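The next block holds one structure in the form of structure tokens; read it before the comments.
With one protein chain withheld, the remaining protein chains of the complex are depicted in position.
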């Protein structure tokens, strides 16, 4: 904690701040400059709202200097984490492709997609069984039946399964059918859910909220990890800005920033990141070129008739083309599919 | 649904779109202009992603023309809703003040605050028992014990209670102790929670998410109302923008916009809206001047030692001053406290 | 300048940073903590990009502690500035109303508006002669003829004139006809223009850019003031966010923030701030309640036929109603019109 006093702050005001810091458990270093007195507080407290000191009399500004996350930080674990799930490694030299429909619809659809993506080189199938829809009048997902269908299709095609858990009560169900539990963007700060996921022993794919900073994403990862589950991967899927040509603004720079700040694998989701099919392939290439460890994309045999998110879902031929380009891009930066 | 075809779109492309609309249940009107053909689709479907048509060949753009919310709309119920909770009316001529600490801390604190705010003219006490903190290492709230303390303090001082429900499993507990259930900004799109709140018979105070549009806030209200609970009030508490002088940017214009689009009462929370004590009073006045039906503010006998959110919490003297100014502002626009 | 070294930074890295700071003219204080070494640099340099140190090896983060503006700061001049222009005072106890059409259209229009606003209590007429339109195919303003018409209408009705200067070459023309020179949002960082306005001896109304932080607005004021022109007023007129119900999101909190950080008068423009007539009056009230020293609003005898910005322009009856409400709100906070 660094507290910068205003020019002309009185000795009494400075003393009050020092006393406050000491009460809070900090050891305080005082440095008196020409214009400003600066107080450096070193202490056991890692989570603290600097605004609480900023409102004190005579204080100009405060800066927190200890990152509020530890387990998720690259400093804590300099080597990158490689998650091993069956025969798949995420975070290693190979880029991992996860693909599938927005919603699980029926047996035929899932079998068709599973075969398609497995043949093209994907290792993990995605599909939603519980859909967090913004309208109460929309399709809400097939539930457990959907999970069962997806699991069977995955097993027949030697794929792993990733699916979203929307609520802590759904955790047992997801554990039964899914290899990776996905936390959606809207739940990134559902702390009750995160706490429960800290207790499970399956990897978590944690999506960035549309208004979440990179620091907040890492803090949510910390929530899970502090519960004992260290198998977390982070997912950039677009943030909300003023630009409306795309559904969200995909923050591609978040990929190298996350790789620098954290040891956790970073996945990119260009389907939600753009919301429109035509931009998914270029943005998938961009994410890989920026260093993503994997991609999560929506694909459907007939996107125009998909129950949900058809607009951002690739056709089979587009997905196959993407897989080819992805392989070349991966090679360009010393990786592979 | 309005679909505008591109200049030079072929007849076949236009036919494909018409066929697609018909499949979806729309009746289609075609209007051929000098440059563009426009298709107007009227139908039973109210929730539909325009992007699904925009990705079809030959389509320039789509516009949804039916609001995706109905029960929450001013069109559906032109007269403003007045919620009656005991002897308190929210949405009527009187502006309602809700105040209290961020977190319930102990019996003395709550009694002191309850007396203070009741004497100053507030009708409802607020206080958190379960705290959704962004760090796993922070204080997480007193739980049921906190609710019990707050209820007792409220009863002794003839106040109603509003408190946050963070998860559907907490609903029974909140129903037992609280008169109004608050949905926090982070849960505005926790649709499972909203669905369950549609089944309760107590009023809901629904806070706008920091990245939520006004339309999305109304759609979340619709979620609750479509379950049968029509007693919803909306709360503006700041959105996330590039400006960092304040914790959030309080969208004061959302107040008149919501009053125009919806019949539901609108509350403003200048404590979370600014994050700093010194700005709470001017922003509280601004919210009232813009037409808010009530205010939700944080107050504490000793904010510098509050367990949470002290920086944005008013001192007792500031709260009393606010109550006086609020009364004058209310009069200026033909209302009262 | 505060430089926080990473945990585990080497002595050599720390030495390199110290040497760099010394080269830059800073006196350096070193403070070695349990986890982090913190370097405090005090020096003559006020404008410096902290990122330049952040990219050095071993550096965790940097914080600039001296505000990059001085002349505009409240610290430099604790008493608020009151601009005296003829018999009008801006920044004093009276709230000043500035009103008029978006564009000057003809003699009759201006005379009608000047009479209307003068009778209702406004002191300053606004009107654009050069229009910065985002399309090359739009009306570009009447130019000097427009200024002459507005000056004559103002003189007949005992009003002052404020009008926008879009380019340094227009300064002489504006000085001839206008009492206050307005810098539009798009020119807030047109530093060549700001530098020239530092040399004139008429007050400047400086509008905040739609993506400008409060600090950047104050820095632009500093640009003008550092040239010798201390008569600057600041204007909040909405920033760009993800919300689209209003043209911009009016940052009402910027008003108390600016009043705290700076001694300069603060004006609010709810016409550009909302873009829609129905929201102008509530937002005008809100701005006054938050402490604005004046308002700038668009009014036209027949807004539906105004050449530009008709949607956000008040009708005469709406303006008269606003003036009445403004007077009451002003009284509520101890001011007057």
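Labels A, B and C are assigned to the chains in the order they are written; within every chain, residues are numbered from 1.
To be clear about the criterion, a residue touches a chain if its C-beta (ideal position, glycine included) is under 8 Å from a C-beta of that chain, and two chains touch if they have at least 3 such contacts.
Worth saying up front: this structure is predicted, and the values here are computed from it rather than measured.
J.: Looking beyond the chains shown, say which of C:15, C:119, C:145 or C:167 touches the absent one.
T.: Within the whole complex, the residue contacting the unshown chain is C:167.
J.: Which listed residue (C:107, C:211 or C:331) would be found touching the missing chain in the intact complex?
T.: C:211
J.: Just one of C:37, C:103, C:163 or C:187 touches the chain that is missing; which is it?
T.: In the full complex, the listed residue that touches the missing chain is C:187.
J.: Tell me which of A:54, A:164 or A:251 is the one touching the absent chain.
T.: The single option touching the absent chain is A:251.
J.: One chain isn't shown here. Among B:241, B:262, B:312 or B:325, which residue touches it?
T.: Considering the complete complex, B:241 is the one touching the chain left out.
J.: Can you list where chain B touches the absent chain?
T.: Looking at chain B, the ones touching the missing chain are residues 2, 4, 6-8, 27, 29, 31, 33-36, 38, 40, 42, 60-61, 63, 65-66, 75, 240-242, 244.
J.: With the missing chain put back, which residues of chain A would touch it? List them for me.
T.: Those residues of chain A that touch the unshown chain are 211, 213-215, 239, 241-246, 249-257, 260, 273-274, 278-279, 282-283, 285-291, 325, 328-329, 331-333.
J.: For chain C, which residues touch the unseen chain?
T.: Touching the chain left out of view, chain C contributes residues 20, 46-47, 49, 51-52, 54-56, 68, 132-138, 166-169, 186-187, 189-192, 194-195, 209-211, 216, 219-220, 222-223, 226-227, 240, 247, 275-278, 303-304, 309-312.
Keep this in mind: only the chains that are shown with their structure count from here on.
J.: Please report how far chain A has to rotate so that its Cα atoms sit on those of chain B, a copy of the same sequence, as a value between 0 and 180° in steps of 5.
T.: 180
J.: Nearest whole angstrom, what separates the Cα centre of chain B from the Cα centre of chain C?
T.: Roughly 31 Å separates the two chain centres.
J.: So what's the Cα centroid distance for chain A and chain B, whole Å?
T.: Whole-Å distance between the two chain centres: 26.
J.: Which chain C residues sit where two or more other chains touch them?
T.: Within chain C, residues 241-242, 244 contact more than one other chain.
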